[in-house]
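Every protein chain of the complex appears in place save one, which is left out.
Moving on, here comes subunit A:
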């Protein structure tokens, strides 16, 4: 129940790319085959462990439809991490990434960790965007990149957890001001705010659990 840190995430990207499905797969380990258009935003949460510390993820899944764009903007500032999702079977969702990224950069705090996600990797036969293109885009804009499938659950855990690891490392490096809640980070109830890096002792803490990538 209790946690060392709490991170706030948002999930953004065009409508239909699978944002809600990614969240559902992550929180409930289920897949929802019918497109249930998100109206506004929906909330989800889960506990994960990094570096043997409990970390609570609070995730806001936003609506991709244009009409909700301005509402979505209200969530950028308070988030520590963002999953920016496109659909590998629909090139236009990839083409829109720059717009999303500009929007995110403009409205969020500068330390927000952004994870680029090419979703629906199970639909190889209908692929329109090569994996290399995703990688190149991520490299160019300084993002972390992954291909996932909300349907088969491939890489879904990793996407959420690796984002958390990045944030965690930034905390260890002292980049984030953890006492400012507006950054989307909270310290757990019984963890002293004065020595956040005590048990992991510096950078070694971050690398410990990150063998997978």
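Just so we're on the same page, contacts are C-beta pairs under 8 Å (C-beta built on N, C-alpha and C of every residue); 3 or more make two chains touch, one makes a residue touch a chain; residues count from 1.
Going forward, contacts and distances are computed from a predicted model.
Between the listed names "Multifunctional methyltransferase subunit TRM112-like protein", "General vesicular transport factor p115", "Cytoplasmic tRNA 2-thiolation protein 1" or "E2 ubiquitin-conjugating enzyme", the UniProt record for the complex's undisplayed chain reads "General vesicular transport factor p115".
Across A:7, A:26 or A:75, the single residue that touches the chain missing here is A:75. When the omitted chain is restored, the residue from A:53, A:91 or A:107 that touches it is A:107. Remark: the residues of subunit A touching the chain excluded from display are 1, 8, 39-45, 56, 58, 60, 70-71, 73-75, 77-78, 107, 181-182, 189.
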